[in-house]
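Presented below is the structure to which this report refers.
A single protein chain has been removed from this complex, and every other one stays in its place.
Labels run A and B following the written order; every chain starts at residue 1.
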Amino acid sequence: MQKKIIIDPITRLEGHGKIDIFLDGEGGVKKVYLQVPEFKGFEKFCEGRLVEEMPVITQKICGVCPTAHHIASSKALDDLFNVTPPVAAKRLRELMLNAFMFEDHLLHFYFLGGPDFLVGPDASDSERNIFGLINKVGIEIGKKVINIRKRVRGINTLISGSPLYPVCGLPGGVSRALTDGEIAEIRNTTKEAVEFAKFTLKIFNDLILKDKKYIDLINSDAYYHKTYYMGMVDENNRLNFYDGKIRVVDPDGREFTKFDARNYLKHLEERIEPWSYLKILYLKEVGWKGFVDGHDSGVYRVSPLARLNVSDGMTTPLARSEYERMYDFFSEKPVHKTLAYHWARLIEILYAAERMDELANDKDIMSKKIRNIPDQVPEEGIGVCEAPRGTLFHHYKTDEKGVVRKVNLLVATQNNAAAICMSVEKAAKGLIKNGNVSKAVLNMIEMAFRAYDPCFACATHSLQEKRSMTMNIFNEKVEVLKVIQ
Amino acid sequence: MEKPKIALYWCSSCGGCEESVLDLAEDILKIIELAEIVFWPVAIDTKYQDVEKMGDGEIAVSLINGSIRMDEQEYMAGLLRRKSRIVIAHGSCAHLGGVYGLANLYRSEDCLNRAYKEVPSVRNPKGILPKVKLREGEVELELSGFHKAVRSLNQVIEVDYYIPGCPPNPKYISEAVLSVLQNRLLPKGNVFSERRALCSTCSRIGTKPERAVIKEIKRLHVWDWDPEKCFLAQDMICLGPATRGGCMERCIKANMPCRGCYGPTENVIDQGGKFLSALASIIDTRDEEEIEKIANSLLDIVGLFYRYSLPTSLLGGGTK
Partner (left out) sequence: MNNFEPRLLGFLCNWCSYEGADLAGRSGREYPSNFLAIRVMCSGRIDPQLVIGAFKMGADGVLVLGCHQGECHYKEGNYQALKKLTLLRNMLGEFGIEKERLRFHWVSASEGDKFVEVVSQMVSDLKKLGPLL
């Protein structure tokens, strides 16, 4: 008998997503499919648009990462018009991106991924959420999370007009400079953000790292994949979200390649699976060998853990010591443990906070010179930046008037798509036996993809009482046998 | 007494509209006090089947965001219509078709081919496209079908009220929902936002041109404009005169011109046509050739004038 388990809806990359788990006759897991059942056609309908409008148009790809799309798009315009933004504009853009990284990651930890740990993977549904978390850590903390997120989002409202949809990006700069009053307000916030990040790491340390149960979970084979990793680094191979080169390390942590965004086509390739609208990225030079890990497979991972795995260190002091602590703790590099993504995400929160604080206090940020007007004929531009869920590439070609002719977009979750499928499959195979699927087991499977924060369920951005998942178990006639919530 | 029921759903959406609900902050508590949220896929895990089981008209009000492009979205919109007494189109995509509606300028096959066969990063020697129904070995997989064009919600089901914006101002979301829950029903078709055009509340209105001033159309990247002065007075396209107010001049405050996401003003169908009149009236020449020249300096008129409203405009309408 063949069964099918559907986890739906799970993502909001370009909208929705679901995972289908097929069981074989013995009730073991046969195959897992990550489906994104939606398509919008940006690559086509951006043709004909005025290229300078792209930062505002393309951010509507995804309301989870609009800021990152806005930045990648603005950088593509810099490249296209061959213009370098003044220092202040670069600082403002980087500040915006770090503020976004901070609040988005924070949300994931407290509202979505975190409760699995902080409340416990086997806790009941009604507890394994922000409310359960507040019960455990105290209502004051819940309030603090909401408050600090609100204030950090406020930074982006000041810089860009909206906490959600920035509009300030232009080729060669940004549209608006900060006032003295605004920067003072921002500096207060960034200082607090650093404190809050430290505090969050302390919670993680006290409640998770000191608990053997969780350590065993993190170390368990069900959540382990030896893959390549990709992320952006600065000239000293240290983490940066806004600017730098793309570095790839192999499963042993050796540099496999390091490239300029302009050359992305040499290194990355996408494949189509007819069962999903989501295209799957892999390393071109290694090649696609299927949903498998190891040296010979082009499957790679991105986002927090991957970014730490590809970098040789951090530029900010507190994040640096946390970074070192994490690698000491696992005594391996790269760390292949999927659940370590949660720790890495917190280290990035700390880095983002420290970096925001640096940028807000940078002497150049208050310069009124925020734009350089391009004087070159546009032709082709590629922009890249890190988004919470991985590296984003925007690639535009225009005619000499700057009207878009061709567009290509590689979006964050595409990079992790293969790995997410594999992680869910491996966890499912390890946990589902004889067709027995308990709630706890399903949650443990969920944890495998939730570690990636695959742009799903803004659920997470909510006061939800339950999770955003549906799992249906189907028999071979695809009739519903059981619905698990 | 049982609390009235609310449902929220997203069709072809970026998720931004969902965020706008979360930005309701304290108002959400007011709503939860009066009503019970029975369906909201991103936040609570009622399933489609649970909605199917509800009685017709059992839900007091459904807020639906996103445009309609896939089978599943059309099905869900129809289902929620049957189950709800009031349906509110939430956000530009549901209200007007939204930014994805620009895809109506292209054939659906061209959209699919571009993304899956032509882009330079894709390797697809066999020319595979995502399939609606597919057998992989013994396994049957289903994927939602992709329609010819993008449609707004009211091109698919009957809609009672509208909340404009991409994304909307949370203030109007709570106003709309509370008006239904507190039984202060407004006339059908009401758009919850300002009645007047964006210009009327814009801080730059003082410099808005009253007579013809435009000698050329300037684009965003070509110069550094005055951050205090009306964009139209600076030869730039700003959709303020043809756009409904209510966004708190979000873009203007960031020193960027309006692109019209709140849709046309009261009683106007075609936002682009309306803006075109406004713009023409301030072009400063009577010379045929010069008019032609100025008109030709304005590129991608559709992408500027109909960025959020193409599917509901007179010419960009969507069909399944």
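Keep this in mind: a contact is a pair of C-beta atoms (placed from the backbone, for glycine too) under 8 Å apart; a residue touches a chain by one contact, two chains touch by 3 or more.
These numbers come from a predicted model, not from an experiment.
Under the touch definition stated at the start, the shown chains contacted by the missing one in the entire complex are B. The hidden chain makes contact, of the residues B:Gly145, B:Pro209 or B:Gly273, with B:Gly273. Against the chain not shown here, chain B presents residues 268-270, 272-274, 276-277, 279-281, 283, 286, 288, 291-292, 295-296, 298, 300-302, 305, 314-316.
Criterion: only the chains that are shown with their structure count from here on.
Separating the CA-averaged centres of chain A and chain B is a span of 26 Å. Chain B makes touch with chain A in their complex at residues 10, 12-20, 22, 28, 41-45, 47, 49, 66, 69-70, 72, 98-100, 102-103, 105-106, 108, 110-112, 114-116, 119-124, 128-131, 134, 136, 138-141, 143-144, 146, 166-167, 219-224, 227, 250-251, 253-256, 259, 299-300, 302-304, 307. Listing the residues of chain A that touch chain B in their complex gives 2, 4, 9, 12, 15-16, 20, 22, 30-31, 33, 35, 37-41, 43-50, 52-53, 56-57, 60-64, 66, 77, 81, 159-162, 164-168, 170-172, 175-176, 264-265, 268-277, 279, 281, 288, 371, 373-374, 395, 401-403, 408, 410, 457-459, 461-470, 472, 478, 480, 483, 485.
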